[in-house]
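Omission of a single protein chain aside, the complex is shown with its protein chains in their original locations.
Chain naming follows the written order as A, B and C, and within any one chain the residues start at number 1.
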Amino acid sequence: MSLKTEAMPAGPPRTTAGDRIQSLATEYDLVRAASESFCAPLSPEDATPQSMTDASPVKWHLAHTTWFFETLVLEQAITGYEPFQAEFRVLFNSYYHSIGEQGSRPQRGLITRPGMAEVYEYRAHVDRHMRDLFDDASRITDDLARAIAVGLNHEQQHQELMVTDFKHLLSHNPLRPAYHDATGDSETKLEPVSWHAFDEGLRWIGHDGEGFAYDSETPRHREFLDAFELASRPVTNAEYLEFMNDGGYGQPLLWLSNGWATLQEQGWKAPLYWEPREDDWATFTLAGMQPIRPREPVTHLSYYEADAYARWAGARLPTEAEWETAAAGTAIEGNFVESGRLHPAPAGGNTGLMQLFGDVWEWTRSPYVLYPGYSAPAGPLGEYNGKFACDQWVLRGGSCATPRSHIRASYRNFFPAGSRWQFSGVRLARDAK
Amino acid sequence: MSLKTEAMPAGPPRTTAGDRIQSLATEYDLVRAASESFCAPLSPEDATPQSMTDASPVKWHLAHTTWFFETLVLEQAITGYEPFQAEFRVLFNSYYHSIGEQGSRPQRGLITRPGMAEVYEYRAHVDRHMRDLFDDASRITDDLARAIAVGLNHEQQHQELMVTDFKHLLSHNPLRPAYHDATGDSETKLEPVSWHAFDEGLRWIGHDGEGFAYDSETPRHREFLDAFELASRPVTNAEYLEFMNDGGYGQPLLWLSNGWATLQEQGWKAPLYWEPREDDWATFTLAGMQPIRPREPVTHLSYYEADAYARWAGARLPTEAEWETAAAGTAIEGNFVESGRLHPAPAGGNTGLMQLFGDVWEWTRSPYVLYPGYSAPAGPLGEYNGKFACDQWVLRGGSCATPRSHIRASYRNFFPAGSRWQFSGVRLARDAK
Amino acid sequence: MSLKTEAMPAGPPRTTAGDRIQSLATEYDLVRAASESFCAPLSPEDATPQSMTDASPVKWHLAHTTWFFETLVLEQAITGYEPFQAEFRVLFNSYYHSIGEQGSRPQRGLITRPGMAEVYEYRAHVDRHMRDLFDDASRITDDLARAIAVGLNHEQQHQELMVTDFKHLLSHNPLRPAYHDATGDSETKLEPVSWHAFDEGLRWIGHDGEGFAYDSETPRHREFLDAFELASRPVTNAEYLEFMNDGGYGQPLLWLSNGWATLQEQGWKAPLYWEPREDDWATFTLAGMQPIRPREPVTHLSYYEADAYARWAGARLPTEAEWETAAAGTAIEGNFVESGRLHPAPAGGNTGLMQLFGDVWEWTRSPYVLYPGYSAPAGPLGEYNGKFACDQWVLRGGSCATPRSHIRASYRNFFPAGSRWQFSGVRLARDAK
Partner (left out) sequence: MSLKTEAMPAGPPRTTAGDRIQSLATEYDLVRAASESFCAPLSPEDATPQSMTDASPVKWHLAHTTWFFETLVLEQAITGYEPFQAEFRVLFNSYYHSIGEQGSRPQRGLITRPGMAEVYEYRAHVDRHMRDLFDDASRITDDLARAIAVGLNHEQQHQELMVTDFKHLLSHNPLRPAYHDATGDSETKLEPVSWHAFDEGLRWIGHDGEGFAYDSETPRHREFLDAFELASRPVTNAEYLEFMNDGGYGQPLLWLSNGWATLQEQGWKAPLYWEPREDDWATFTLAGMQPIRPREPVTHLSYYEADAYARWAGARLPTEAEWETAAAGTAIEGNFVESGRLHPAPAGGNTGLMQLFGDVWEWTRSPYVLYPGYSAPAGPLGEYNGKFACDQWVLRGGSCATPRSHIRASYRNFFPAGSRWQFSGVRLARDAK
């Protein structure tokens, strides 16, 4: 598979090596700047604590993404490369056993030093060396180019996590502070859901080799799909409230066994961040507490809630192969992080399958497993995806916190069934009649 | 066992209704007797405690399987049926929300009353009423016949659990007591593993409608398989010891991320029940502590260990569809519970795929999900399988604790990835070259 | 202090050595028989499980008390003594590091073998050897006589624990089964509480050397007491219900900080074993569920509840020195285990301080610490009491589950502040005006 030699996040693949490096360099500047742009309104206090083991401090994200380039690119590319600070090699290693010891994950929020200022120096140091490297394109082997491309996509993933992790942190503050000002409600009329039919047949699933993809999106392979139908848009708050008002959170027969146990343990009565008001609900957003807007896609659902809702609605979740088949020809447009809204928006118009990309990640009924014929890349990048193929569920399509250039039809996100702090929602599917 | 040809979920019954009921009645007596036969050597003390939440007391198994017939058959069939004791309806309900409240699962071992004697009276009471029902075959609708057939298969599942749960309980006793006498080692020569090749293609997977099957084995549907190869027999203790001696339990790169975390939390250094001896290992069996016999299939592995072993061996686990395709034409023979050994035995001969059935359940790389087009049966039986389709992994082929008549090629067992107290082992697969 | 040479559970101290041994022998038979007498109505199932780490199976109590005599008496007295079963030395060692390894405390309920029958054989074996030893009084040194006396008192303590642990176990059974038939309510009229005044002064506290006492009751020493008053009887259910009805369980200002945290964690709304009925409460007893009888002393209170009640009542708990001072001259009469009631009874008459002994253990405001000048005995008996002097609270006076011959004015029982499964109640005290 030619992925390795064509690997890059964007740009036309059939160009000279020099062009490709130049393109990587441009992309590097954009991606690195985007991380820092998100942090501009944050104080050092905001950037430091960790609200749960699954989440990380913003300061850690800024450092860890830098560590990636330092360790997996600069260390490999430059003989005798002087690290910014030797101890960072361990401190900001997330989970790469092939690189060595790692900082303690549940204690990321206890690391007050380096502080934000020093983390920015760290970033600048690595950026300088990366630019030097780009200036001498001959030193960038195909493997290094692949590592840089992964590093850029890696940093984009962490940009999304910065948004969701910081939202989670902020939600613990009883003052319910805001990251930014609220965006006004849209005026668009919302059409009722319609169903799009797909025939049975053998389908090619997985990345086709054009542009960047993670190893887990490959190999491209065949899957047989029975005929199915897919809803025209994700489930809205109004629709989800019907489920809640019908006692959805109190009927064990609607839930997976693990889901019902989790619901009871955690006392779930609504999606994450929802708080009851007198006759109503409000929700915590990055613009502080806001009323529930009926036409917005419901978000911050666990797999369990998505699955229970679908059962209640007489439908089911799509498989990831169904989703990918439907999305294969669709343009990648939508409400991404670039909109600055950082919250799902109502579907606009009613033409075809809406909001496949952006707004909310869509839970599929597919556990995250490796594709037939998968083999992990050699070296540390082999730890990127493969070892997590256990008890996680695939989500598709990106969200309002995903960079637009990061997503594609074959993209596989995955989280445990009980996770709710991502912008995760639900689109219904059903068997063809 | 006539269950297969007569009590079936689908397909035309080729016998008269009366014959079918008679056959069910015979089967009923055999299955019920088998449960009690396992308990004959047990004291009331042995039958009472619960060693972990996942396991249940033998006394509970005896009562719960009886509850199944009382609640799902007799209550439905007989107007004004007088239950043996009204409170048992809750006390011995395992997880059926559609029936109502349930006894506390982690506290099953604290229920000393009813004692064994009273549980046997309960069994006798229900058996009497079941026999009366069989004698009046006209009252047995198709739905009731299905419920009875499920009840018999249910009791067989619990027979296997009685073996594994009781072994688990006994293993906590520092005296390492025995349930029965040890069976001698076999003299058979063990051939090296050979690989059996299968072509790519679209395959029908799931139960074909002939004889009994659980809902989760249906609907029969098509899956596309790439060409693959399957090992001629499960991995042996000798082979697994090579992995251990090569430091397999100390190399994080061999393990799934969750697996490595579990290994560290639990301090795993060997399969469950293995204890170090001076230069060697011994293992707890139902015949007490025994030396490790090199040619026996390794057992009491978690999914994590099976997967790590396969990675170390340069192979992988089969998918359940691969396994089923390979097993489809194979005769159901092997070391089942009826052998009385209650421990895996070495493979005999070297003809084709050996030990697909019996000896050890074989972990597959397939998470337990519901087949395309699945819909849960109406009523309580709808809770039997469907709601557990989350974060469990499929095992195939039955074990030395499975009743022979209980297993078939389409049979899907499932357990969480960290479970080790079942007789679970590993057969390797690999992609065709 | 001469305790060591005069140590015996009962009988006049100034007798010949032979008389003393004979008296010990008689006592031995009585105490050993009493343990078995409690178990007569129990099934092997009843005797096996463990309902929480703090409690033990009845079967374990029967074996451990026997282990005490085997290990601390017979092993010492008889050269080449053959233990009943060598592994019991570890299995039934509770917490004696000086003897060696110990069976796992939280797993006592998983030891099904030895079963009850074998435990009785164990008891018979040890009893035979003990009788042989008594027959040859010359072999019983002062140290051995002390060990035997401790062994008998130890077994009496475990008799009380058998009652409370078994009650705790049985309470988990939703059938709420009974150990024995209920005793009828008493007809006695209950007088209002009166207060008994005591002057300030220097008091001698601790055992005076007459008869048996534990090391923790010594040395006798002086404590200065301010003038105080003591209530004539323990708090009754009726009085405690006033506290409950006044919102006692909802007012944090009434509670110790740890107590309020425990109440919230555990969801306490009433004493242990109380269950709400329509307009009322019932309580689980060894005679099954029973209505709350207003005149009975309230029991199954934690220290936290006793303390909160006292604060609500404008009083306080007595110190153990106050209690002992008041009890010093009082006859040891009351509702002990020998009454067979196994439940507190209303105070009778109104003469002086009632129910100081028997009915309910009375929480004192004294943490369990060692008396000034205390030094632990040499050998394993040094582990009996001293090492537990940390974060436990003293209770005084014995209960309806205490053998009458076991208690005395200087007797110090102790439990952690959150413990509720003993027959623990509360008697109020207050500073003299």
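Here is the rule we use: a residue touches a chain if its C-beta (ideal position, glycine included) is under 8 Å from a C-beta of that chain, and two chains touch if they have at least 3 such contacts.
Values in this document were obtained by computation on a predicted structure and should not be read as measured data.
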Displayed partners of the chain not shown (whole complex): A, C
Among C:F38, C:W255 or C:Y309, the residue in touch with the chain that has been omitted: C:W255
Options A:T112, A:T188 or A:Q266, residue touching the unrepresented chain: A:T112
On subunit C, residues whose C-beta touches the chain left out of the figure: 95, 97-98, 202, 221-226, 252-253, 255-260, 303-304, 319, 365-367, 369, 372-373, 382-383, 387-391, 417, 431
Contact footprint on subunit A, counting only the chain that is left out: 43-51, 59, 87, 90-91, 103-104, 107, 109-113, 115-116, 169-170, 172-175, 177
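One rule holds in what follows: only the chains that are shown with their structure count from here on.
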Touching subunit A and also subunit B, the following chains: none
Distance between the centres, which are taken as Cα means, of subunit C and subunit B, whole angstrom: 47
Inter-chain centre distance, subunit A versus subunit C - centres from mean C-alpha coordinates, in Å: 60
